[in-house]
Structure formats: structure tokens, C-alpha cells
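Removed: one protein chain of the complex. Kept in place: all other protein chains.
Up next, subunit A:
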Amino acid sequence: MNRINKIFKEKKNNILSIYYTAGYPGLGDTVAIAAALEKAGADMLEIGFPYSDPVADGPVIQASSKLSLDQGMDLNLLFEQLKELRKTVTIPVLLMGYVNPVLQYGVERFCKACAEAGVDGCIVPDLPMVEYEEFYKDVFLKYGLSNIFLVTPQTSVERIHKIDSLSNGFIYLLSSSATTGQNLQVSDTTEAYFSRIADLKLNNPTMIGFGISSKETFDKACKYANGGIIGTAFVKAIAAGNLEDNIKAFMTKFTS
């Protein structure tokens, strides 16, 4: 069983997923961050592979991607690091990035490399659902990879059901229509949106992301979904200082 399916089967609630950018703050930090996060209680990892023109990201994650690229990160190096990472890390690992680097690497070659490196799923926000269904779904399935789709407050119910039918891991609920790094404001409207999704009784579990930066916002996310994803707040927290201490201090806020 894919590690993503396994974690949702075993844990069901309060699943904590952390996003970080590969090769940031130091090019060689990818493995150490994963190990420290697992040790500190993270349930799942989303590792960003950097792209020069990340339109869905806010300034913090964009800057981390730029630094990583400037330091020499590329997909070949990342897959090497992931193989190293899998020697110790056992929680699910997802790769998150944009479609162009995947296309240049070659979709089949990319999926094969993911499988060989122990990656469990991918999040490619600008890969259209229709393209995935027509051209790439079989390749992803062949290598046992989950493809995670995003849902926003503007996504129609019909489309959410379609996404649910094409998903085999979890569905990524955006707290609002926004780039990364905005604060989660749980208003009546968002609450209604989250409840609406919960009422749809989807086949796949859900995770809420974008805007979760504190224990309070994480708890709110867990009220409506199986868990929450933290990205920008974590990337900010590890920007400077001792990596291991920063990670421990950051994670304590969510796990204590």
C-alpha cells in the first residue's frame, strides 16, 4: 500500500504535513530537514522542486526556490537526495512543483525516478486535470504515484466530484483562492465552503493548505479535514539559524 493511503488509514485526523523547498536554505539540507521533521512529529512531507516562474506561490516560497536554483538544485540532484532520505525517513513524501520541469525531464522518466526514490505522490498545480486524465494518469498509476489535485472555494461541485474520481491519495483544499503565504481567515464563508466539501462525502480524504501558520489555524483546518499542510510559515522559520533547533521549536507548537 502506498504510504499516503496508509497514513490516512491509520491516523484519520490531525494529520500534519509540512512543505519545504528542496535545496533550501542549504543545497544539501533536503535530507536533514526530512529526518528532523519526522523525528519532531510530522506525518507527511511535501518537498518542493524549485521552478523559476512559480505563479501559484507567494514571495517567501518563490525566494526559497530562487535561492535553491541559484545554489544548483536540479531534478537529478533532488532524486539522489531523495534516495538518501529514504534510508531513514519512513513517512509519506510528496513532490510539489510545476509542470514544465516535469515535461522537460520526461513524464515517464520523472514518474519512474519518483518510484525509485521512494516518492509516494506529486502535486503539480498547473498540470490540467484533462491532460492528466488523457495522457499521464496511466503512467502515474503504473509507478504507484498519487496525483494530488487542488480544490478552491470557487471550484464547482461537479468538478470536485471529477477530481475525487481521479484522485488516489487525498484532495488538497485551499483555504482561499490565493497564492501561498496568506493567513487563514476562517470566516462564515470559508466555514460554509469547508462544510460543503465535508457534506459531499468524497471518496478521498482531504487536507487543508495555504494560510496555516499556527496551532490555532491548524486546529481549525483539522476540524473540517483530515489534516493541515504548513508551507510558508515553516520555510520562514528555517531561513536562518540552527536548522535542527528551528525545526524542533517550530514543530513543538503543533505537536505539544
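Observations, loosely collected:
One rule holds in what follows: a residue touches a chain if its C-beta (ideal position, glycine included) is under 8 Å from a C-beta of that chain, and two chains touch if they have at least 3 such contacts; residues count from 1.
Please note the rule applied: contacts and distances are computed from a predicted model.
Of "Type 1 periplasmic binding fold superfamily protein", "Tryptophan synthase beta chain", "Iron ABC transporter permease" or "sulfate adenylyltransferase", only "Tryptophan synthase beta chain" is the UniProt protein name of the chain excluded from the display.
When the omitted chain is restored, the residue from A:L103, A:V157 or A:A192 that touches it is A:L103. Considering A:L150, A:L166, A:A198 or A:L243, the position touching the chain not shown turns out to be A:L150 (whole complex). One of A:L37, A:V60 or A:L75 touches the chain omitted from the figure, and that residue is A:L75.
Note on the undisplayed chain: of the listed residues A:L174, A:L202, A:A233 or A:I247, the one touching it is A:L174.
The set of subunit A residues touching the chain not shown comprises 51-56, 58-59, 62, 66, 69, 74-75, 98-105, 125-128, 131, 149-152, 154-156, 159, 174, 177-179, 182.
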